[in-house]
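After the structure tokens below, expect a handful of questions from me.
Only one protein chain is missing; all other protein chains are in place.
Chain naming follows the written order as A and B, and within any one chain the residues start at number 1.
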Amino acid sequence: MEPPKIWREKRNRYIGIGIECSDCSSKNFPYTKRCPKCGSKNVQEYKLSEQGKIIQFSQVNQTAQEMMLNVPYTLAIIELNDGITVTGQVVDIDYPQVRVNMKVRMTLRILAKDGNEGLIKYGFKFVPLD
Amino acid sequence: MSNEEVYIVGHGMTNFGEFYEKNASSLATQSLNEAITSAQISKQNIQHSYFGSLVTNSNAQSSVGAESLRECQIPTPFTRVEAGTASGAAAFQQAVLAVRSGLYDCVAVIGVENLSDFVNNSTIETILGSTIDYTWEFEMGGTLTSLYAILTKAHMQKYGTTMEQLASVPVKNHKNGALNSKAQFQKEISLERFLKAKRIADPIGRFDPATHCDGSSSVILASSDFISSNNFDNIVKVAGIGQGVDSLALHHREQLYTLKSTRNASQIAYKMAGITAKEISIAEVHDSFPIGEILAIEDLGLFPKGEGGAITEEGKTAINADVSVNTSGGLKARGDPFGATGIAQIIEIVEQLQGQAGKRQVENIEYGLTQNVSGTGVSTYVSILTREEVKQ
Partner (left out) sequence: MNKVGIVSYGTYIPRYRIKTEETAKVWEEDSKEQISQLQVDAKSVPGPDEDVITMAVESARNALKRWKGDSQDIGAIYVGSESHPYAVKPTSTLVAAALDAEESLTAADLEFACKAGTAGMQMCFGLAKSDMIKYGLAIGADSSQARPRDPLEYTAGAGSAAFLIGKEGIVAELEGTYSITTDMPDFWRREGAAYPSHGNRFTGAPAYFKHIISASKGLMEQLGSKPSDYRYVTFHQPNTKFPLAAARMLGFSKEQIEISLVCREIGNSYSAASMIGLAQILNYSQPGDRIFITSYGSGAGSDAFSFVVTDLIEDMKNYSFDVDYYINRKKFIDYGTYTRYKGVLR
């Protein structure tokens, strides 16, 4: 969990900043300097849709030490309302209640803690949209 | 000069298991020496060594080649190939390219991994995290296991694949592994045991995944020139190879119920071998999780899409059935030392083609195939082998 990487990713992780191409109109995540679809440099920042639905999900019981604070958690592939797909945790809901196609919305949470002295990594997760 | 045929003239393999007293280079040395002995060549014949390995060891040594070759006393140039959990097959294919190009007549390929040093499961998860999208899957909470769980559920949702069908994969593979003296697990396990185990990443149960262990496996490759100037019999020819790719992250895939990288890799390999899937009667596939084998037999074109579960449950992939799949016991029973797995798959097909597979022997085989997958299918390597009557 090195400082420059956390800093470099902050807009992607905290706000959900992706990329929109002025030439081919495609939207992608995360932000890159060139469009992954057509290769154009005419790109700008694009803020992801905050709401979406669960495409498929499972549960995680074992992961890297710095992420064990979250375990057990629901892990899902989410399709956002703007068509972009991401992988993320679904929180504030018990696992038996989670369903495919369930509507969710983004929220900021702790992803990892580097022991007791290292940095804390924050990023978006999803909560049920009720 | 170029587009030489490539032959496998020797092979060697350690047992796979937990060997705390051995480090990676001693495992590699052991399997390489066995391969050289089985090829009945001298060490001096080897012109290049390809090492397939993901992390190799716990000591952060990046050059397992240097360490091993000093131990083996083979001062050849060496290359380490890393391709996630398919490092073995990737190294194999690089070696095939080298001989096909005419640059080398004889090379060694060594797959090796020492994982028992990593006593914390968290460390293994992080290592496997490097084979998926580390920043946007792993750091977001995804693990290789949970992503395979999502692949499993997608297949269940689309095709109605059942828990029993999924469990029939490791049941079959343990049955086969019981006949393999090099396998980590040589015991049959009942369907009940798999179904009743605690779920580690719903619907994947505790006993479903292949175990991470230690081991090394090696093959010696030779050109037709080398073959004709030496006395070899009962050799195996590399008929075709192919690598297919897809997006690193699962969330960028077009479909979750198929691995495009497997489909593409197999198509390239079949074309090169001049055959279709119909000619394949035996296959070693990547069953790191039960769904891995079900997807493999479908995406390789061996069976219709969606029917992989039923096919396995009905015994159509048992030894000497329609297509014998994972006669070695697969990753599941044999164990999975990442880089060593791809070469171990090759070795099983070699022994089968040579009629040396003992109780696991499949009758009347002409073409055999191996499939090794990296991560959740960012790349797949398919290699096709066949018997060759050598014209002296």
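The working rule: a contact is a pair of C-beta atoms (placed from the backbone, for glycine too) under 8 Å apart; a residue touches a chain by one contact, two chains touch by 3 or more.
Everything quoted here is computed from the prediction, not taken from an experiment.
Trainee: Can you list the shown chains that the omitted chain is in contact with?
Mentor: Per the touch rule above, the missing chain touches A.
Trainee: For a quick check of understanding: of A:K27, A:K53 or A:R109, which residue touches the chain that isn't displayed?
Mentor: Answering carefully, the residue with contact to the hidden chain is A:R109.
Trainee: Residue by residue, what part of chain A touches the chain that was omitted?
Mentor: Spelled out for chain A, the touching residues are 10-11, 14-15, 47, 69-70, 89, 91-92, 107-111, 120, 122, 125.
Just so we're on the same page, only the chains that are shown with their structure count from here on.
Trainee: So, what's the distance in Å between the C-alpha centres of chain B and chain A?
Mentor: Averaging C-alpha atoms per chain gives centres 33 Å apart.
Trainee: Under the definition above, what is the set of chain B residues touching chain A in their complex?
Mentor: Going through chain B, the ones touching chain A are 120-122, 125-126, 129, 133, 135-143, 145-147, 149-150, 153-154, 157, 199-204, 249-252, 256.
Trainee: Show which residues of chain A lie in contact with chain B when the two form their complex.
Mentor: 9, 29-30, 55-65, 67-68, 70, 73, 75-78, 85-89, 95, 100, 111-112, 121, 123, 125
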